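Note sheet for the following structure.
And now, subunit A:
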Amino acid sequence: MSSTALFLLSALLISAGIAGFFVRKDLLTMLLSGEVALSGANLALLVFATRSSPTEAQAAVIAILTVAAAEVAVALAAIAVAIRDKGKATEDIASEMKG
Partner candidate 1 sequence: MTSVMIFLPVAGAILLLFVPREKTDFVKYFALGVSSAVFFFSMWFFLNFNPYYPFPQFVERARWIGFGLNYHVGMDGISLVLVVLTALLSPLALASSFRYIKEREKEFYIMILLLETGMLGVFVAQNLFLFYIFWEAMLIPMYFLIGMWGGERRLYATVKFVLYTMVGSLLMLVGIFYLWKHSPHHSLYFYQLYSLSIPWGSQILLFLAFALAFAIKVPLFPFHTWLPDAHTEAPTAGSVLLAGVLLKMGGYGFLRLAMPLFPQAFKFFLPYLLALAVISIIYGAAMAFVQEDAKRLVAYSSVSHLGVVMLGIFLLSLRSYMGGIYQMLNHGLSTGALFLLIGMLYERTHTRDMKKLGGLARPLPVLAAFLMITVFSSIGLPGLNGFVGEFLVFLGSFEVNKTAAALAALGVILSAVYLLRMYQRVMQGRVKNEVFLKLPDMNLREVLIMVPLVILFLWMGLSPNFFLKKFEKSARLMMEITQQKYKTLYLFENGGER
Partner candidate 2 sequence: MSFLLALIVLAPALGALVLILLGRFLGKRAVFWFSPATVGISFLASLIAFTTFKNHPSVFYLFPWISVGKFHVDFSLLWDPLSSIMALTVSGVSFLIHIYSVGYMGEDPGFRRYFAYLNLFTFSMLLLVLAPNLPMMFVGWEGVGLCSYLLIGFWFDRDTAADAGKKAFIVNRVGDFGFLLGIFLLFTLLGNLDFQYINSRAASLPTTAATAAALLLFLGATGKSAQIPLYIWLPDAMEGPTPVSALIHAATMVTAGVYMVSRLFPLFARSGLALEVVAWVGIITAALAATIALVQNDIKKVLAYSTISQIGYMFTGVGVGAVSAGMFHLFTHAFFKSLLFLAAGSVIHAVGTQDMREMGGLRRKMPITFWVFTIGALAISGIPGFAGFFSKDQILAQAYLHSKTLWTVGVITAGLTAFYMFRLIFMTFYGEPRGWKHAHESPPVMAIPMEILALLSVISGWFFSSFHQWLKPLGYIHLEELAHERELILMGVSVGLALAAIVLAWWIYLKRKRGLRTGFLYTLLTNKYYVDEIYEALFVVPYREGARAVSRYFDAGVIDRAVLGSGKLTLEGGRLLSFLQTGLLKDYALWMAAGIVIALFVALRGLL
């Protein structure tokens, strides 16, 4: 339970999350991996906060969670509409505009 382990876990989560955008052309996976990265960041925040003021950090994490939830909701809505229209969830349903 040492800080290094926690940091490793948080680094793992964040980098896996951000890197997750490129593993699959699927929009949902991108969104989810965004959430994974976010929770990694939360973990990091909590670890740093253990010495100074844990309650403030907890409050912050809760706020961040609500933000994440809100964002996921809207993003999911946008994607759902796109999927409903195009029938599939891959990235090319959103690649008309280029150049």
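Heads up, the rule we're going with is that contacts are C-beta pairs under 8 Å (C-beta built on N, C-alpha and C of every residue); 3 or more make two chains touch, one makes a residue touch a chain; residues count from 1.
Selection rule: all candidates are chains of the complex that A comes from, given by their letters.
Every value quoted in this text rests on a predicted model; they were computed, and no experiment measured them.
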Which candidate, 1 or 2, sits against subunit A in this complex?
2
Partner candidate 2, residues of subunit A touching it in the complex
18-19, 21-22, 25, 27, 30, 91-92, 94-99
